[in-house]
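The structure is given below, and queries will be raised subsequently.
All protein chains of the complex are present and in place, except for one that has been dropped.
Moving on, here comes subunit A:
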């Protein structure tokens, strides 16, 4: 306290005044006096600190103006900024961006934090109308000036964070606009310079009530921003110190939050002292930019001469990556719980302040979206002499509030403008409304004790006069006013500031000749037939579609399927709108292929992955990466997963995918890859083993069992050629004893396929059921089984048509009608592929014309006769065909001659029964001969 003795006189008058006030209000020395005088102490200490503290508030144009002015006056050699220290290298990249953008630290994989926290993301949004941008621009544009970020690193943000308690205020209240711009930051934790807001709900409520304002942003605008707009540096500083100290002393003292704040202050002062010692800079040549809240700190480490006892803890082993992501006013408002439109109003006010005060702002050279800095005579203003601090507060606090100098012409302009905007949005607004809005704004300002309406009053007036019972378009009047007041501004990260992956994507899509960096949807037309070089663009687009959120790359025409080559495609691309997602992809790898590979691997090796999901990953590998190595690796893994599976839930999916992959490899590759051969082989054995259980298990649905049979029958030839044994399947079927009617029907179908059951027997069973009144109610469920049997035994389609027709003909209404909806829904959901088969068959069976219907006899009734003469299948039937060939070798010899084969006949061991048949009934052979001779 020694240092203050000299200057103590500066605030003596104020102290006396406050002491008197405390006595008058509280009736004696008590907590009130302590608080009031404590505030003066805080200001006193901050003002006398040799290292100049510059208190700021976030998104405050008054702070920005004061900062620009001070920097021009003082020209400090080092600027200390309250921003995560590890974000420093990125700041130079700001010049490649259009503000607002956010500096992001991102960690996809965590080490040292609980795994469920991942991915970790910290964002610090930077707008043009902010003091921090002024400081950054000054430091980076002026030679020999050093910018030092002194706040704790992103890693420490999470280390010090009691998870679940970050008060980021995301998605605050019903006013948060539900537009996509508000979600630009994703679920990142926001950090910002100069968070200044009462931490005491009652205090905020009190201030709002007495200020006759709706929300905090309006209060700030009205009572701090406007009065400070034109004040001098000392007044500005002291008022900000005062507010910081007030909020600090009136905080309810959440111990965790206070500890984090104090630790941050200790961290910052420790870093600054260290920097001063290392570089030997004179503290008088430095400027420390921090939130007003931290300027009123009472920690022992405060000040250049503060204690040096704080130990900065090590970071965890988490690997952080850094980048810039686009931000927007709406996103900032949503993240930090500000009122909708307040950042936009701040931006407008900043522009107005600049015009009015003629302060020349700092701006990074080459900053996109900003006007060219005017050539200006170098004002070689010598650093201003540091005048001894004097009390500016008494005067400031005693003055009546300066009211917004909104002039009438401006209000008229707004009134006309909002009516036009409302009309464009579908409101039936007219000039009369413009007059009413104008009048109501003035009346509202009057009732709220303001000489002239603020933008917020104007907004209320516009809502009152124009908004009716319904909102005709997408936006209501409140939103229209926000848009009119500067609207949401969305930043853009320039090409040079993008991570390598994003640059690579833009490079590879360059042949499309589209401005993909801009926001909005672009239509890309890819004619690969005419320009084969576009095929690589198509590859990139399909991968982006797989990796990025919906809407970033959306195919309008064209699809990517296994084994198909694209000819023409058209796409709707919105990469500019989804720039954040693209940049975050960049944290995962250097190219989209690498990221996709990683993700596929992660999906496949996930502990919850099923054989179907792994096969899905294999399919994606082949589809997007065309890589055999990864497909082989994942395929082998799929086999492992399949063998470990005990449930058959995924069977339909497995069947679908394996079929597709097999078809692809058979047509596109000379030989099948080894993994799919082993998969089919192992799958055959696997499903054979599980079949008896699946038939009886209630958990396995009929669709799943149908798919298993589909796998077994469909892959049979390949599996047998690879050494599987059919007996295994026959045994499995023999062991299957389903209780469920649908599965029983499935089993019958399977046995028919294997020849163990004839169609006549099958038909007889169905007839029997239809004739038995006790079983009839269950018949529809048998039919469902037959429908599912079309998957493994498509040859049964005619029988299914017959069974369904019989059901319609013979089932009583009370059984048939309740079942019909089930039939339709089953066909629609499960049988999308089976229905065409069934319909085709039905079309073949039923007469096409109405006239033919009368004479039509269902084929299954007409067939009754030939059925009798058809020879029963005998055990030796297979050999009969071979014998026939041996007896009449001419045809085979001719074919062999044509093919160039040179073979000899071996004698048949016994009299061929088929040949005997040909001898006994020669008419067919004779007719065939005559036909051949004629042709």
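Here, a contact is a pair of C-beta atoms (placed from the backbone, for glycine too) under 8 Å apart; a residue touches a chain by one contact, two chains touch by 3 or more; residues count from 1.
Operating definition for what follows: contacts and distances are computed from a predicted model.
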item	value
Undisplayed chain, where the name is taken from the UniProt record, one of "AAA domain (Dynein-related subfamily)", "FAD-linked oxidase C-terminal domain-containing protein", "Tryptophan synthase alpha chain" or "ABC transporter permease"	"AAA domain (Dynein-related subfamily)"
Touching the absent chain when the full complex is considered, from A:446, A:674, A:795 or A:897	A:446
Contacting the left-out chain in the complete assembly, out of A:464, A:591 or A:805	A:464
Omitted-chain contact residue, chosen from A:214, A:660 or A:759	A:214
For subunit A, the residues touching the chain missing from this view	209-210, 212, 214, 428, 430, 432-433, 436, 439-440, 443-444, 446-449, 460-461, 463-465, 467-469
